[in-house]
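Apart from one protein chain that is not included, each protein chain of the complex appears where it belongs.
The block that comes next holds chain A.
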């Protein structure tokens, strides 16, 4: 029993690989990992599709469904599919809440023909990460049940107000699903409820998953390796376009300030987030915190939904961070470096000297600065603002004037 950990298999115990066959020439006769290229290409493509002035579902309610069945102990991702998934998910959850501060997430695992909710729909990344990390202790067993997992997620999502976007993201390692009933009924239900289901398959395309995504308007992806897996996973961080039937409504939000009670000796109080937690960490009594403007409950961190009165508590920077999804930086123009060779030498952002290996350079349409590929990616993925435009007074002014208030 102690020797369960088959993950530590020796090199000579694995199947034989004809490594020389894995190397393939690309179109130009170069030996290059074709996978990386595919990823790169897909990324650019995605970026090109993104443009401003689309209505996005900003208040996301996402259920992560994690397959925890037998096949997740497969070693095609190193060390195992399960461990790799967990590692990537930690990053994903952090990033998700960083980019979508006013969203919520819940986690469901499915194994042995059952589905189990390991973390309720909530906006606290730390709790989810902890729940995910605990999965390493859970042994993979049995077959997954897609239907049970979907039904379980749907039960929670059904209650949500009509302006919230509802999503399910499934990480599917198995090629089969063991369901109690007709899954197509569930798919129709999800469609009727406007739940957007996306699947990332770790093995191969399974018809029902593809169909599920197609019907509900989600994305379907099959991973090639762990890098691609990461890429596929992280594309779900950007909020999806809102479904047309989603209501738009004004949402009441609270913007609590961090207050230290002053004056006479501050009374030490528990915050609401940790009031019923049993473990010592974080549950200390202190005097400062965020106080709900409506009912004065105390919280130690934002964003959070007030447990007492249900008000969404955020800080202004959170909203601002969500905001950039609505106004993405325009796509840069791709230019042949050869044509530009004599005109330009350095990347405006990183000051890197362009060399022989740069096939393309990128030009911002507004400020006409030139960037290298890496910076182009970085600006669009993370920075969300063009350094060229930001440093140029006139363009940065005009940019903010162009902005349309968020809808």
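Everything below uses one rule, namely that a residue touches a chain if its C-beta (ideal position, glycine included) is under 8 Å from a C-beta of that chain, and two chains touch if they have at least 3 such contacts; residues count from 1.
In this text, contacts and distances are computed from a predicted model.
**Student:** Absent chain per UniProt: "Regulator of G-protein signaling 11 isoform X7", "60S ribosomal export protein NMD3", "V-type proton ATPase subunit a" or "General transcription and DNA repair factor IIH helicase subunit XPD"?
**Tutor:** "General transcription and DNA repair factor IIH helicase subunit XPD"
**Student:** Which of A:62, A:146 or A:233 sits in contact with the chain that's absent?
**Tutor:** Within the whole complex, the residue contacting the unshown chain is A:146.
**Student:** With the full complex in mind, choose from A:133, A:176 or A:249 the residue touching the hidden chain.
**Tutor:** A:176
**Student:** Of A:65, A:89, A:190 or A:206, which residue touches the hidden chain?
**Tutor:** A:206
**Student:** Return the single residue from A:118, A:157, A:195 or A:222 that touches the missing chain.
**Tutor:** Checking each option in A:118, A:157, A:195 or A:222, the one touching the absent chain turns out to be A:222.
**Student:** Considering the entire assembly, which residues of chain A contact the chain that has been omitted?
**Tutor:** 15-18, 21-22, 35, 38, 42, 45, 76, 146, 175-179, 182-184, 203-209, 220-224
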